[in-house]
Structure formats: C-alpha cells, structure tokens
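Of the protein chains in this complex, one is absent; all others appear in place.
Letters A, B and C mark the chains as written, and numbering starts fresh at 1 in each.
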Amino acid sequence: MADQPLLEVKNLSTHFKTKSSASFTARTVVKAVDDISFHINPGEVLSLVGESGCGKTTVGRTLTKLTQHSIGKALFRGQDILPMSQAQFRPLRREIQMIFQDPFASLNPRLTIQQTLAEPLFIHKLVSSRDAAIQHIKEILEKVGLDASIMKRHPHEFSGGQRQRIGIARVMIVQPQLVIADEAVSALDVSIQAQVLNLIKQLQRDNGISMLFISHDLGVVRHISDRVAVMYQGKIVETANKHDIFDNPQHSYTKKLLAAIPKVPTYQGALSHAT
Amino acid sequence: MQCGTALILGLKTILQVCSVALLELDNLNIAVASKDKLLPVVHDCSLSLAEHETLGIVGESGCGKSLTALAIMGLLEGSQVKITSGSIVFDGQNLLEMKPSRRRLIMGDRMAMIFQEPMTSLNPVYRIGDQIIEVIRQHRRISNQGAKQRALELLELVKIPQPEDRINSFPHQLSGGQRQRVMIAIAMACDPALLIADEPTTALDVTVQKEVLDLMLDLQQRTGTSIILISHDLGVIAETCNEVAVMYRGRIIEKARTRQLFSHMAHPYTRGLLASIPSVVTDTDWLEAIPGRVPTIDEQLSGCAFHPRCAHTKTSCSQTEPPLIEVQEHHAVRCHFAGEI
Amino acid sequence: MLGYTVKRLLTLIPTLLIASILIFLFIHLIPGDPAAILLGDSATPEDIAALSAQMGFDKPLWQQYLLWIKNVLHGDFGNSVFFKTPVLDVIADGAETSIFLALMTMFWIVLFGIPIGILSASFHGGWIDQITSGGAMLFASIPTFWLGLYLILIFSVGLGWFPSSGFPSISDDGGLTNLRYLILPSLTLAAPNAALIVRLVRASMLDVSREDHVRTARSKGLHPARVSIKHVFRNALIAVAAAFGFTFAALVSEAVVTETVFSLPGIGRLVVQSILRRDYPVIQGVILFIVLLYLVINLLVDLAYARLDPRVSLQ
Partner (left out) sequence: MTVRATIYSIFRGRKLATFGALWLCVIAIAAIGAQFIAPFDPLEIDPIARLTEPGLPYLFGTDHFGRDTFSRAVYGARMALIIGFGSVIVALVCGGLIGLLSAYFSTLGHFLMRIIDVLMAFPALLLALVLMTLLERSVLNTVIVIGIVYATTTARIFFGMTLKLKNEVFIDAARCSGASHSSILFKHILPNLWSPLLVQASFIFAFAQLQAAALDFLGLGLPPEVASWGNMLAEEKIYITRAPWLLMFPGALIILSVFSMNLVGDAMRDSIDPRFKNDIAGV
C-alpha cells in the first residue's frame, strides 16, 4: 500500500442558497455539508452512512464536481480537484467514477447499451476503433454478469438489477481508481441487492479500487466497508473501522442509529441452504 | 384420562370460538387487465386473521402483497386490476358480494389503511385537522366541534407535539414521520377492527421507522385492533408481527407463526431471502444470493413459481404447481419437498 | 399578502419596460419617416415637419423613447391619426363593449367549461367522456369567425331571436336589455375557450385522481362524488387557475375576430381597424394597454393560485 491516501478531503463545506421566486427576498443558506474531513486509502472502502438529508449525497456530488463546493480541499493523489475547471477536471473523470442510485433514471433511454458503454471509451480515448470498443464492451459485460448479446438493446428492456449491472459496467470500463457509489443498491429488491453487492465487492477487490460507499443501510455498510464515517446534519460525527462502529459505537447518534434497526433473527439453515 | 381429554377438547373448542377469524381470505385471485387478456397477479391467496393479531405479508416488489391489501380494503375498484374469484370475509360478511354503498360504511370505520408514501398520501390543500375530521364525520353522528375535539385527542394519541397548533397545519409543513403519524390518526379515528399498513415505514429513516412502528404496536395494545403489515423488510416483520405470510409471484409460499418461521424456514425462497440480507450484527464476506430475477407477470411459467431460481429444483418442480401444505401446525409451505430440504 | 402584491407589482415594471421598448421599436421598424407614418397618407409636408419637431424624431432613438415613455406615464398616448382625438379617449370608447363581452364570455366559459369537464373526467373512458372531450376538441377546431357567421345566419337571419350586429351602450334606450346584442358574440367567443377549459379540467382531474391522497380519501369511505369534487376537482383547480392567465391572450385574439364579425364597437375591432388604417398611435396604445391588462390578470391569477394552493407561500 502506498503511504499516501488516494483521496484526502479537508474541511469540505458545500452550501446551497435557496432562491425565492420574488427577487427581493433574502436568500437563505443551507449548509448541506458542513466542514467535513476524511481520507480513503488505496484499495479501501469507506462508507458514508446517515439518514436522508444528512448531506451524504452532496459529498459524492461535490467530489465528482456535479455540485459546486463552497470551502475546503479534496486532494486526489495530492492534487486538489475542487478548484479545477470542468475542462481541467475532464481527464480525471476517468479515474473518479460514480455509480448512481436509480437504475431506471441513470441510463439514457434513447441510447443502446453499446452506445452508452462506448461513450466513455471514446471520450477518454481508451480505444481507437469501433471494433476495439466492442471488444472492450464484451469483456466488461461478461465481468458484470451480462450476456454480450444485449449490446444492441435499449434500457427499457431490462430489469432494475440488470440496469444497475450496466451502470456498473459503465463505471468499470474506464478502469477507475476511485468509485463513488451513491446508494448503489438501495433501489433494488433484497434478492437482487445481494447479487449486485457481491458483484461490487468482487470488482472492487479484483481491481484494487478505492471506494466511497454512500448508504443509509447499515447492514449493507457492515458487509461492504473497511471503515465507516457516520454523518448527521452535514457533519461527520464518528469515523472508525467497521468493527468499532458496529460493536463499540462512541457517538450517541451512532448508538441511536444502530438501536433503531429492526433485527432479523439469524437462522443457520438460511445460510447453509445453497452451499 | 378420558375425562382429561374431553376437557382439553372442550377447551380447544371454546378457544376456537373465541379466536374466531376477523378476516378470512379464501382462494382470492386477482388479475390485471392488459391489452385483451387478464394476467393473474395474485393466485389462490388464502389467509385468516384473528382479532388482536398482527399478520405480516412479506415479499419483493411485484409479488402481489400490495394488491392483496388493496383488494381487502376495496380500493381496486375502477382500476385495471380485477378480483377474478375467491372471497374476502370480514366480520362474517363477504365483502365482495356487498354493494359499494354498504362497503363504504366499513371503509374508514371498521377497516382502515395507511400507505407507503406519507409525503403524498395527505391532500396538500386541506389542513390536517380537517382531514381527520372528515373521516370522523363520515362515520359518526357528531358535531364539528366534537369531531375537532376527537381529532385533537387523536393527534395526542399519535404523539404529535402541540396538537392545538398542528391541527391547523397543512401537510407540507410536517416532516415525513409526522405525516405518517397523521395518517395513523386518520386510520385510527373510528377505532377500526382492522388496520392495513402497506409499507408504512419504507419511505422513512430507520430512527423514524422505529418510532412509527412502536407507535402502531402501542396503539394496538390500547385499542386491540388487528393489523396487517405489508413490508419487504424481514426485520420489520420479525419485530412486529405474530404471524407471517411470505409471497412470491402472487402466491403465498410460506405461512407460519413468526417464531416458527424464523426457527424452521421451510421454503427455499424464504431461506434465500433471509440469506440475502447483510447482517448488522455479524460480519459477512459473501452473500448467498438467490440467482436470477423475479419473472415479470406476463412471463408464462409452469409448475412451481420459484423453480427457475431454486437450488433444489427437481423435474416435478417444473411440471406441477405445489399446493400449500401444512408441515406443522400453523406452518404451511408451498413446496414439493418442504419436509426434505 | 399585501407585501407580496406590492412586490409583484414592482416586478411588473421591468416586464412593462421591455414590452414598451418592443412596441416603441415596432414603429421605428417601419420603413419611412415615422412622422409621415404617424400622420397617415393625407398629411401635408408641413404637418409632418411639425410633428417631427414635436415628437423629437430628429433626436437619438433613446431620447425619443424616454420622451414617449414620459408622455405615456402622464397619460398621453398621442392622438389618433384617424379620429384626431387622444388615443386614451378612443380606447375608453371601446372599453364598455369589450368589458361586457368579456364578462359574458367568462360566464359561459365557467357555466359550460367546468361542469362538462368534471362530467368528462368522472366518466373517464366511457361514452359520455368520448362525446364531451371529442366535442370539446371539435369546438376548439372551429374558426371563430366561421362560427360567428353561422350563428348570425341561424339565430339572427333565420330565427330572428337575436340582433346580428352592433351594441348600443347600456346607457342608451333599452338599458340592460341591450346586452342581448352580446349574446351571440359572447357565445361565439366562449365556444373555443370553454372547449379548452373542458379539456383542461378533464386532464387535470385525471392527473389528480392518480395521486396518492385520492386513494386516502377513498379509503375513508367517502362517496365517490364527494371524492371527485372535494378532493379531485378542488386540487385540479390549481392547474386550471394556472392556465387561466395564459388563456387570456388567446381570448383577446379571438375577441378581435369576434368583434369584427359582429361589428361591435369594442377594442378588438378598434385594433384591427387601426391596423388596416395604419393608425399607429392607437395601435401602440391599445397593445400597451392589452399587455398591461395581461400582466395584471396574471398577477391576480397568481394571487388566486396562492389561495388555492397552500404550498405556495406569498412571503
């Protein structure tokens, strides 16, 4: 492992000004993300966990420059990405990728799977010919567990789980260093969620990817992460490795969160049935 | 000895009479009209619910659990979804043979429902007080003032802070959790015998979810209402219900007392579902996911609905549909090999 | 509420300024000497020179604009080339007819549009719906003047029930009975607009009826008619009100034609005749007046909208 973290976020704040329709009223400022700091080491999965409106999604959007930050730094391999212009940041987009929550909204309905997956390849000049692109797409589809024959089809022909696999393929095809997964499995049914979680974990390990896993589901977080940061009202209230968070929580909010989860009785037969 | 047996038999009869079913679904079939044909979405659903009981219906999206609830409540009328056969007996009356005007006397009074989306389930243009009063005055001969008094009590009952102020609030001025509390107040307004809760906490955060579920159980303790809780979350069901029915593709595939179910899961789907959930208390490295996906409703399947995804499929599974058989008292499973695997 | 109204009135100012610039530029887009255009074909070179000096047509464009605006703010829209009287007086002469026509039209629109729309939505998919919504679309497809001409042919010429043209003031002999002159015109004008309202009420009610809170209302055991009116129509009214402001512009367009067909001495016919006569001061004045009216009506619609929808805050 390298001695330097892949991503280091220092005192990041993202504020929104809510505009009122009449132009004379004062604008109110919402501190969606309020002075947070964390780091992600190479090959590590850090989860950002919290309830709706705590600002966790804004963190992800700020780090992918979909939302403008207000104050702070985000050093990616030592280089601050936040003050960059979109044009300066474009080459780095290959290395910092995002998986979105809603598999039904994150694919352009008018493009075929092939068109969707080829786009980043051509933008980042990873391939020089159409044939090479198709070869790449075939390989990546196989990796995410889809058949290469689906390339010519449109998103509406697929189920939620399949679409999320396509979304993952779009991210993995450019071989990123850092993947930001924003509630990547929340919209999926339990049985499909398990498949996709397995896929994400496998791809992450095989490729040594660092990941910021944003989620509200503590079970999923325990399953996937190495370390966990708990967010509450725009601030990170506790960061620790996952065993400390789950077995020895320090902050009262973390304790409250853990206590609120409905527990499923464990049943040994359930775990052994398919093995 | 003889005497003792007779006594036990007698007691059993008395108990059976006492716990007479409040709600009884018998071979309910529901289909959705699509183009020229009817696609079955709920298949031979039989359920019974005694008074003061909490029944959980669990399953993934599209399994027919919400449609079953809407059918019981009588909210399918005027939609593309039709009840094709079967009966729903509530309080000894078959709801499906009732005239709509008679049925409306039960809706909101003896039977009430809360829905998944607290953000959109209240009418945005009326004050929450008026929305509670509306249901009270629909079913009770009571003055506006009296109904308002009752609405205040209800708001207090569902633990809304400062009910005197809140009664004049519009829905958009409340948080999601508070709106769901208001929905519960509307549902409980006429002391229903049956409360149907369709994914009542799915849209809420876990901490709020806990508060809302606790509130529902607390109200059940006080009023003795029966609850049907529909959820995709096995954890929610395990913590709140006495009985569970697991649905898959429109069929009840396993039905048991909650404790029984979690100690002796008999259907491969139920087991797979449980194995798919990553635990918060133990570390998991790999999830035993059920392979494949839920077939869409227009896909024709012969035999057991689960056989394409099942690890134990044998030839008979794809040929004949298994019936729901009791493997133990109070524990029924729809699987050819329920006892063996 | 008052504070909001004042604020909104203030935001009208930039809009009106842009509108006035557009209207002002329009005169200067016409090729030729603006003074000659303003005075019409019969003007002598002396008149033109005099007006040029008076209006300052020799000055830079922006100074002319400021001068015009200054005059307008003092209520001076200039004089009509044709009538030789102040534009404001000419507009005032047409106002009575147009106001009564508008009020009667509104009456028909509400009387027919809303109930038929509710009916159509309530029997969605059935034959009543097909007839009413199909009929509404048919009415919206009829040219206004054609409908007016045939109403005259049938009810004035044929049956003799209503007068075919003109409108004596209600202060003349006959008093309020003179309003019968406006029955055919207002029906003509109402037909396509009521049709739009039918379609609008129907579409918004169908949208609202799919919302979750309607299911809640039904689960309370309310009578379907009560659900339909109190929960569906009441909420659909929000979308209908929002569209009402825009309908005004369409109404004015059709009023122009209707007043011409029925030879009504209103503002609509005035503007057409002024355009045909190239009476530019009147055109400028009337258009500015109509734009102002449009903005005020939309402001009123917004205020009504806020009353209909508590989610809209007027702070």
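By our rule, a contact is a pair of C-beta atoms (placed from the backbone, for glycine too) under 8 Å apart; a residue touches a chain by one contact, two chains touch by 3 or more.
Every value quoted in this text rests on a predicted model; they were computed, and no experiment measured them.
Of the chains on view, those touched by the hidden chain across the whole complex are A, C.
Interface note: of C:Val72, C:Leu182, C:Leu196 or C:Val282, the residue touching the hidden chain in the full complex is C:Leu196. Residue-wise, the contact with the chain that is not shown comes from A:Arg170, picked out of A:Lys56, A:His69, A:Lys143 or A:Arg170.
For the chain missing from the display, the contacting residue among A:Ser52, A:Gln68 or A:Asn108 is A:Asn108, taking the whole complex into account.
Annotation for chain C: contacts to the undisplayed chain at residues 14-15, 18-19, 22, 26, 29-30, 130, 134, 136-138, 140-146, 149-150, 152-153, 157, 195-196, 199, 203, 207, 239, 246, 249-250, 252-254, 256-257, 260, 271-272, 275-276, 278, 283, 287, 290-291, 294-295. Touching the omitted chain from chain A are residues 61, 64, 66, 90, 93-94, 97-98, 100-102, 105-111, 119-120, 123-124, 167, 170, 174.
Assume only the chains that are shown with their structure count from here on.
Ranking all chains by how far their C-alpha centres lie from the centre of chain A, first place goes to C.
Chain centres here are Cα averages; for chain A and chain B they lie 34 Å apart.
Inter-chain spacing, taken between the CA centroids of chain A and chain C, is 53 Å. For this pair, chain B with chain C, the centres built from the Cα atoms lie 54 Å apart.
Residues of chain C touching chain B in their complex: 211-213, 215-223, 231, 234-235, 238, 308-311. Residue ranges on chain B touching chain C, taken from their complex, read 73, 75, 104-109, 112-113, 115, 117, 120-125, 134-135, 138-139, 170, 172, 183, 186.
By the touch rule above, chain A contacts chain B in their complex via residues 51-52, 159, 161-162, 189-195, 197-198, 201, 216, 218-220, 222-224, 243, 246, 256-267, 269-271, 273-275.
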